[in-house]
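For this view, one protein chain was removed and the others were kept in their places.
And then chain A:
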Amino acid sequence: MFIFKVWLISIFCSQVEPTATVLDIKSKCLRDEEILQTLPVGTTASFYFRDLGPQLTWGTVFLTECVGPLVIYLMFYFHLPFIYSPKYDFTSSKHWVVHLACICHSFHYIKRILETMFVHRISHGTMPLKNIFKNCGYYWCSAAWMAYYINHPLYTTPYYGQMQVNTGLYVSLFCQIGNFSIHVALRNLKPPGSKVKKIPYPTKNPFTWIFWLVSCPNYTYEVGSWIGFTVMTQCVPVAFFTLVAFIQMTVWARGKHCSYVKEFRDYPTLRSSILPFIL
C-alpha cells in the first residue's frame, strides 16, 4: 500500500524571494504535532508543500528486509538444486558448526521479525519507495553471499576447532539477548503514542547497564553478535558484512548521539556513541 505524503514547510515571508522554488528553501520542516494557530508568524504566512513521492511504512520495509535473508539462507542450507554441484542436492553438511550457524542466523532474523512486529516503535512512520530496493538488495545479496560459503560442500571448519566455535556462539548469543533487552528498554521509555523524547537510562536488567557508557547500545550489541558469528564460522564474507554493518551503524549511532547531545543540556558526558570510550 503506497502512502502519499507531503512535508509542510513554513517560513517567514521576508526570508524568501518571490520567485524562489521549493528547492531553494532550506529551512526546517514543520512537525506533525504543530498547530497552525501557535506558529510564530504574522498576519499572513506562506506554506510550501513538498511531495515526498511514494512511501512505504517502515514496518513493511523491515519485514521484507528480514524475511528475505531468512528464506535465502535456508535455501542454501538445504542445498536446493542449481546452487551447488548436482551431486550435493538436498544433502546435509557433515560439520556440526554449519548446523549451528544456520540456527544462529535464522534465530537472529526471526528475533528481528518479532521485534519489528511487537517491540519497535519508530517516530517517522514511512520511508521512500527507493529504500526498499536499496535495503532489500543489500540484505538479500549479503545473506546469499554468506550462506553460499558457509553451506558449501567444501566448507573448512574453524582453525581452532570446537573452542573457537563455542566462543563465537556464546558471544553471539550474549549480544543477541543484550540487543533484545535494549530494544525492550527503549520501548518502555515512553508510553505508546507519546512523542516526548527522553534520555534512556540503565534499568534493573544487567544488559542495559551498558547505557552508562554508550548512547546506542543496540548497535553495539548488534555488531558484537555479528563478530561472534564471524568467529564461529571463520568466513571472509561474514567478516566483510560485519565490517560494513559496523560502519553503517557507527554513522547512525553518531547521528543519534549528536541529536541527544543537542536536545538535552544535561546529557551524561561519559557516554560515547557506539564503542565505550572509543567511538
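Assorted remarks:
By our rule, contacts are C-beta pairs under 8 Å (C-beta built on N, C-alpha and C of every residue); 3 or more make two chains touch, one makes a residue touch a chain; residues count from 1.
The criterion applied here is as follows: contacts and distances are computed from a predicted model.
Missing from the rendering is one chain, named in UniProt as "Very-long-chain (3R)-3-hydroxyacyl-CoA dehydratase" (options: "Very-long-chain (3R)-3-hydroxyacyl-CoA dehydratase", "Nucleoporin Ndc1", "t-SNARE coiled-coil homology domain-containing protein" or "Histidine-containing phosphotransfer protein"). Residue in contact with the omitted chain (choice from A:99, A:120, A:187 or A:254): A:254. Within the set A:31, A:87, A:195 or A:262, the residue that contacts the chain not displayed is A:262. Checked against the full complex, the candidates A:91, A:156, A:188 or A:205 give a single residue touching the omitted chain, namely A:156.
Note on the undisplayed chain: of the listed residues A:55, A:126, A:142 or A:233, the one touching it is A:233. Along chain A, the points of touch with the absent chain fall at residues 21, 23, 50, 149-150, 152, 154-156, 159, 233-237, 251, 254-255, 257-258, 261-262.
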